[in-house]
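The other protein chains are all here in position, but one chain of the complex has been omitted.
Here the chain labels run A and B in written order, and each chain numbers its own residues starting at 1.
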Amino acid sequence: MLYFAKSHEWANLNEDGTATIGISDYAQNELGDLVFVNLPEVGDELSSGEVFADVESVKAVSDVYSPISGTVEEINENLLDNPALINESAYDAWFVRVSNATLPDGLMTKEEYEHYLATL
Amino acid sequence: MGSYVPSTQSQRQEMLKALDINSYDELYCDVPESVKLKDLLDLPKGKSELEVVRDMTAIAEKNVLFRTILRGAGAYDHYIPAIVKSIPQKEEFLTAYTPYQAEMSQGILQSIFEYQTMIAELTGMDIANASVYDGASAAAEALAMCRDRKRSVSLISLSSHPDAVKTMETYCFASNNQLKTISCKGGRTDISILESLLTDDVSAVYVQQPNFFGIFEDIDAIAQCVHKAGAMLIVGCNPIALAIMKTPSQCGADIVVGEGQPLGMPIAFGGPYLGFMATTAKNMRKLPGRIVGQTVDHDGNTAYVLTLQAREQHIRREKASSNICSNQALCALTAAVYMSTMGADGMKQAAEQSMSKAHYLQRELCKLPNVELRYEQPYFDEFLLDMPKIDQILSSLERKGILGGLPFDDGVLWCVTEKVGKDMLDLVVATCKEVLQA
Partner (left out) sequence: MKLIFEHSVDGRQCSILPTCDVELTPMPDIMKRTVPPRLPELSEIDVTRHYTALCKRAHGVNCGFYPLGSCTMKYNPRVDEEIAALPQFTGIHPLAPLYSVKGCLEVLELSKKYLCSITGMDDMTLQPAAGAHGEFTGLLLIKSYHVARGDFKRTKIIVPDSAHGTNPASAAMCGFSIVSVPSNDEGCVDLDALKSVLDYEVAGLMLTNPNTVGIFDKNILEITDLVHQFGGLVYYDGANLNAIMGVVRPGDMGFDVIHINLHKTFSTPHGGGGPGSGPVGCKEFLKGFLPSCAISNASTSLQVKSFYGNFLVIIKALSYIMTLGAQGVREASQNAVLNANYLMHCLKGTFTPAYNRTCMHEFVLGLDSFKEQTGVTALDVAKSLIDEGMHPPTMYFPLIVHEALMFEPTETESKETLDEAAEILKTLYRRAFDDAESMKTAPHCAAISRPDEVLAARQPVLKYDF
């Protein structure tokens, strides 16, 4: 199940309590060609609303906020070698996989998020 | 009064009129009256070019220019080929700013790309940056590269140059990070003390090669224990020695920095010099400062640009690992011209001759009564001697136009470069002998 935060990150929640996190297609489009991504380390605790990564374009660097809380189990090393994957397919390009995922209030479903984007 | 304002008085009036104002004062309408200067600044009257040349030459002549310099300690009097002095004076290089507009700055960008390649070759490392202020600040910047959330303590060897030690201490004081010093034994870093200090919060260890006393450190052994403890090794190198010395990369260094002054820059009372920095590909994005990369232009032609800029202060602001936003471009250019002119073979000759002449002088001086090499260790082109009558010896040499070694820690730290001929070294020995026998 895909959830979105107002800061344009998504979390994909699995039944076993793990989740993957990435940025939305809208976000990657706004940021332009990404050239690098800084990811947290395995074992790091993420809390919702806090910065856990950043992405670099040629002329900007943007913080990425975690939409959920949890413990980092795995980072997507492919993104380190090829950040363009985020531009190519934002919903496949997960940044981290976390366990013990907890969702805060106020996340949006895909439909709600699309609705929200229309208001921007 | 000298002036570089080209507009004539009548043109200035025209311009003021166009702005519909009568005086310069109206341009400064936002400056509070209470602090506006009522009088001229307390400065001498302006002078013509000829007068300034005369006055500045008179000041310069108050210095004593020694024809032979046997003092190093961070400033090395190597021979500078004529071409190395003239090329950086070309005005397109001299009067340009940082190459922000790549289309208009390919010459400067390419020269930096070539410099980066040469530094990578010299140190044996994967990549180098476009340079920083000098060797001491390069060492301090390197310490900052190594810190992470779990490791923040820096260890630095006291066999390093005192200025580098103090600069690293200052940078660590600034960023509230702990720094510990490793003491020396027999003129080299005491490895057993290093081992005892290598706790799991140590991020980096800094050693100098050859060290401040000219002595070669056992970098292989140091690298082994540093890496065993999970820390990074930073080696500060003399670039001339690198022409003939096992590369720090081969010894296992993670970052190599150094004072690039010996690569064609005059000693010039301490500056401007050149800080070089090189590291492994893995640390690429941690490297501070400007970096030039190769790419293609819109039409597919090879082009050079400032790259990996998201590391830097103008984008990352307070999250940048360093505030540096310039390099010593003209000094880097000088170093590149020097390395191109000398070639690997010429640099090898400069290094071998410096080393051989230093050993010749040391052997000859040590034949004199009560003159001894303090540390019996392999060294490059500097050595610390214990000798009597230091003041008289140095004064006698100075009267003959020779700047002797540096008085340091009750001894004398001598340095010889390829510039000094055997005749001169023999004169130095004879002079010392005279004083000691008197």
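One rule holds in what follows: a residue touches a chain if its C-beta (ideal position, glycine included) is under 8 Å from a C-beta of that chain, and two chains touch if they have at least 3 such contacts.
Keep in mind that what you see is a predicted model, and the values were worked out from it rather than measured.
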Practice problem: Pick out the residues on subunit A that sit against the missing chain. | Solution: 33, 35-36, 56, 58-59, 82-84
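One rule holds in what follows: only the chains that are shown with their structure count from here on.
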Self-check item: Between subunit B and subunit A, distance of the C-alpha-averaged centres to the nearest whole Å
Solution: 44
Quiz item: What residues on subunit A touch subunit B, complex-wise?
Solution: 35-36, 56-61
Quiz item: What does subunit B use to touch subunit A in their complex?
Solution: 285, 308-310, 315-316, 319
